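All protein chains but one are shown in place.
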Amino acid sequence: MTKISFKDDYSEGVHPSILDALNKTNLIQQDGYGMDDYCAEAAKLIRGKMDNPNADVHFISAGSQANLIVLSSALKSYESIISTDIAHIAVHEAGAIEAVGHKINTVCTENGKLTPEDIKSVLDQHGDEHMVKPRIVSISNSTEIGSIYDKEELTKLSDFCKHNNLLLYLDGARLGSALTSEHNDLILSDIAKLVDAFYIGGTKNGALLGEAIVVCNDELKKDFRYNIKQKAGLLAKGRVLGVQFIELFKDELFFDLAKHANSMATKLSKEISSLGHEFLTQPVSNQIFPILPNELIEKLKEKYGFYVWQKIDDEKSAVRIVTSWATKETDVESFIVDLQS
Amino acid sequence: MTKISFKDDYSEGVHPSILDALNKTNLIQQDGYGMDDYCAEAAKLIRGKMDNPNADVHFISAGSQANLIVLSSALKSYESIISTDIAHIAVHEAGAIEAVGHKINTVCTENGKLTPEDIKSVLDQHGDEHMVKPRIVSISNSTEIGSIYDKEELTKLSDFCKHNNLLLYLDGARLGSALTSEHNDLILSDIAKLVDAFYIGGTKNGALLGEAIVVCNDELKKDFRYNIKQKAGLLAKGRVLGVQFIELFKDELFFDLAKHANSMATKLSKEISSLGHEFLTQPVSNQIFPILPNELIEKLKEKYGFYVWQKIDDEKSAVRIVTSWATKETDVESFIVDLQS
Amino acid sequence: MTKISFKDDYSEGVHPSILDALNKTNLIQQDGYGMDDYCAEAAKLIRGKMDNPNADVHFISAGSQANLIVLSSALKSYESIISTDIAHIAVHEAGAIEAVGHKINTVCTENGKLTPEDIKSVLDQHGDEHMVKPRIVSISNSTEIGSIYDKEELTKLSDFCKHNNLLLYLDGARLGSALTSEHNDLILSDIAKLVDAFYIGGTKNGALLGEAIVVCNDELKKDFRYNIKQKAGLLAKGRVLGVQFIELFKDELFFDLAKHANSMATKLSKEISSLGHEFLTQPVSNQIFPILPNELIEKLKEKYGFYVWQKIDDEKSAVRIVTSWATKETDVESFIVDLQS
Partner (left out) sequence: MTKISFKDDYSEGVHPSILDALNKTNLIQQDGYGMDDYCAEAAKLIRGKMDNPNADVHFISAGSQANLIVLSSALKSYESIISTDIAHIAVHEAGAIEAVGHKINTVCTENGKLTPEDIKSVLDQHGDEHMVKPRIVSISNSTEIGSIYDKEELTKLSDFCKHNNLLLYLDGARLGSALTSEHNDLILSDIAKLVDAFYIGGTKNGALLGEAIVVCNDELKKDFRYNIKQKAGLLAKGRVLGVQFIELFKDELFFDLAKHANSMATKLSKEISSLGHEFLTQPVSNQIFPILPNELIEKLKEKYGFYVWQKIDDEKSAVRIVTSWATKETDVESFIVDLQS
C-alpha cells in the first residue's frame, strides 16, 4: 500500500488549470530566456497585485536559486547575510551561499523569526575589516518552522534595517501560506514596500516549478539578468514560468491554493489540539509541528509519510506535517481517525 | 504579422505526448528532489539505451546548469578546462564557470571541433604551478556552429585525454541532432564509453525543460548530488524531469524528434545550396549557417526570425537558421519560396 | 608619552639574530618562489625537529593565508569545516574561507577548545546532500583565548576524526607559546602524528613575517604549490621566509622566544592573581584575560596599550594582555606596580 504523504507541499505535480494553460499556449512560438510575452504579462499582473508599477519581476526555477541569485547580486565579497540559524539558506542549501563567497551570520531564535534585537546583536560584534560586514538581512515568511511575520514585526524589521544601512530580503517559498493564514495581517503590497527584494514561491503553491523574484530597491535592479544567467537560472523556455504565473495571478488562484493548504492544516491542528497534544510552535500556516507519543508516531508511519522533526523526551517527539494545495480532505480525515485509534 | 521563428530550437513548448504524460501522472504523490519513481525509471531507460548499467544519471533543468555542475564537480580550484573559443561555456554562460573558480583555456578552431593537437598546444604551455593545470576537456556535440564529431574523431580525443590524464566531458545540448545526423556514425553507447561524463539535452529536443547528466567515470560519481544541490539544481518536483525523460526514451521519441529537426534543416540547406549560396560550415545538423546577400537577409527578416551570425564581406553575411522538433514543413517551404523571389 | 603595548605579539619587528641572518645572506643570488636553498634547509630542519622525514613544509607570509591555503586545498566545494565559534577563521578573517566557497560549522565552547562531543553534535545534524558535508576539523593551539590542548585531548580529537573520516587541521599561529607552556605535554612530533596538517607561526614568535605550513597527510600533498600560488601566497623572494625559519629552528630560538613570552605572562598573571583578581580563562600561555575593575582599567589605559575583551558586570571587565618574545621585564614590572596603586 502506498502511503499518504504529508511530507511536503511538492509531492504532486501542478494545479490542473495551470496545466491547461501550458497546453493551450504550447505551440505558439516565443522568444527564449524570459523574453516571451507570457513572462511580460505575468510580471505585469504581479506588479499590479502589489501596487508597485516599478518593481522588477524575474522568473526562475527554484527557491534555492532565487535566494542564491538575489543574495549574491546584492553583496560584495566581504559583505555578509544575517539570518536565523534554521534559515533554509543557512542549513538546507548545501552551502550554496558560501559557495559563491558569502558568510551567513546566524542568530538562534525560538520561533524562527528575526527581531531587530537579533540583528543588533550581530552588528554589535562586527566593527572593523577583520570581520565581515553585515549587509543584508534574510528572513523567510512563512518561516522554516511554519511561523509568520505580522505587519508590525515586519515594519519594525524594515525600519531597523533602513536605519542601519542594511538591506532586507524575504524568502517567500511559502509566502502564499503566510499571506492567507488566519493570523496574517500583511498584504502583498506591504511586503513590496517593506523589503528590498523577495520572491513569491510557485513550486510549493501549485506550480509545476517556478518562483517570481521581485526586486523593489532600484539599486538592486541593475544588470540583474546577468546574475540570473551566471547562476544558470535563465531558462531557455522561460515561457514555462510565465504561463504558470499568469494563471496564478490573473485571478486569485495563488491565494486560493494557499488557503486550501492552510485550511487542511488548521483542520488537523484543531483536532490534534482537542486530543490534548501540544505543538512545538503555534500552528498558523501549512506546516505544523505536533508533539506526539513515539508509539503513536510509529503507528501513523505505517500509513502516512511525514518527518520526525525533533526528539522532545524519551516518550515524545515533534513531527512535521505539511499540507498543500493538493491535500485531500479525506486524507486529513483519515489521519485524524488514525490519531485517535 | 507574427514572424515565423528559425531563431532557435526552444521557441515552442513541449512535445504533446510528453505533456500527456505530465497530465497522467500529475496527482500521483512522489518524493521530492529527484527521489521519485519517474526519475528512477528514466535513469534506468537511459542506462539501457547506452548499454551502461553502471552509469549514474541525474536530471536537472538546464544545459548551462549541467555544464556548471559537472565541470565544477570534476575540478580542484587550480585545475582548468580546455575548450574551443566558441564553446558555450566559454562565451555564452555569463562567466558561470569562472564564477565558481575555474579558468577555461580556449583554443581557436575553424569548425568548432577540438582535436588532440589543439589540446596538446594548451598542455605544452602549462608546465608548473605558476599556471593553472589543465584537467578536463569540454566539447559540444553537435558544436555551437552545427558541426558534429564522428566516431574516429571522438575516439582519438578520448585516447589522447586518457594518455594525458585529462577528463573528457561532452555538452550534449543538441546531442539528439548530432546522433541522428546523416553524417553521424556514433551511437549513445559509444559516447558513454568514450567520455567521462556528458549530458543528453532535453530542452532543445522536445522537452519542456530538462537535461540528463550521465556520469560514466566512477571517480566523478561520489557525492554528485551535493554538487547539484549546491548549484541550486535539485528541483523540488524532480518528477517533472523524470516523467519527460521516460517519454523521450521509453521508445524512440528522443531520436524521432531530432530526426525531424535535421530533416527540416537538410531540406533548407539543399535548396539553399541549389540556389548557389555557400555555407559558413558544412550543414550537417539542425543548425545551419548559409551565407546570403545582405539585401536578401533584410527581406527575409520581414517574415522570419533568425540571427545574423557574422559579416562575410560588404555584400554578404552568414546567418544562423535553426530547426526543431516543432518546425513545420510548410514554414520551411515558405522560407524556400521567399529565398528565391 | 608613547604607551607600552600589551596589545599583541607583533608590535615589534624581528628578533635581532634573524635580522643578522637576513643581512648575511642578503646578496647571495637564489631562485625565486620558495625554490631557494634556504627554504630547502629550513624545511629539512623542521622535518628533523618533528621527526617526520616525509612531511611537506611550505613557507608563506601570514597566518590567515596559511589557513586559507590549507583549508581550501583540503576541501571540495560542498565540504565544510568544523571549528569553535571564536576561531580566527570563523570570526577574524573577514570571511576569507567563505570567500573561497566553504561553510564553517561553528560550535560554541567555553574554553576555546573543541571536543569529540562538539564535533559529533555537528555530524549528527548533517545527514544528506541538502546540507554541507563536514570534512575537516580546525582547531587552534594555543586557542584564541589562550588555552592549550594537552596530549590526551589532542589524541582523542585525532582518534575521533579518523574514525569519522574527518581531517584534522591545527592553526599554530601561537604554537610556540602552546608548546612551551608550563601546562603543556605535547611536543612537535606529537602534533605531526596527530593532525593532517598544521602551521608553525613565525610572525607572532619573533619572525619579521612568515609561517611554516606542515602537510603530514599524503593525500593533501599533491599539487599543494598550485594552491599557494593561486591564493597569492608564493612570495617571489621566498628566501626571506627560509632564512628566518633556519634561524628559528637550527637551534632552539623558536622555543626560547616563546618561553620568554610565556614567562612574562606568567609573571603578570601570578601578580594579578595574588592581588585577588580572577581570570576569564585560566592563564597558561602568552595571552591572559584578567578581570579587573573598570576604574583600574581606565587608569592602566593611560600608560599601557591592551584590549578590553568583554564586559563582566557593571563594575568589572575582562581585558586581554599579550606578551611576546620582545616584552621587556621592566615593562611587566611597571605594569604590576601600576596594578597595585
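Observations on the structure shown:
To keep things simple, chains are lettered A, B and C as they appear, and every chain counts its residues starting from 1.
As a convention for this text, a contact is a pair of C-beta atoms (placed from the backbone, for glycine too) under 8 Å apart; a residue touches a chain by one contact, two chains touch by 3 or more.
From a predicted model like this one, the values you see are computed outputs, not experimental measurements.
Only one residue in the set C:Glu79, C:Glu93, C:Asp196 or C:Glu247 touches the chain that does not appear here, and it is C:Glu93. The chain that is not drawn here is touched, among residues C:Gly32, C:Gly48 or C:Pro293, by C:Gly32. In the full complex, subunit B makes contact with the omitted chain through residues 77-78, 80, 91-95, 98-103, 129-132.
In the full complex, subunit C makes contact with the omitted chain through residues 2, 4-5, 7-8, 10-14, 16, 19, 22-23, 25-32, 61-65, 68, 93-96, 99-100, 203-204, 208-209, 226, 229-237, 239-240, 305, 326. In the full complex, subunit A makes contact with the omitted chain through residues 33, 72, 76-78, 100-101, 129-130, 132-133, 223, 225-230, 234.
Everything below uses one rule, namely that only the chains that are shown with their structure count from here on.
Once the centre of each chain is set as its mean CA position, subunit A and subunit C turn out to be 42 Å apart. The mean-CA centres of subunit A and subunit B are about 33 angstrom from one another, to the nearest whole unit.
Across the assembly, subunit A contributes residues 93-95, 99-100 that each touch 2 or more other chains.
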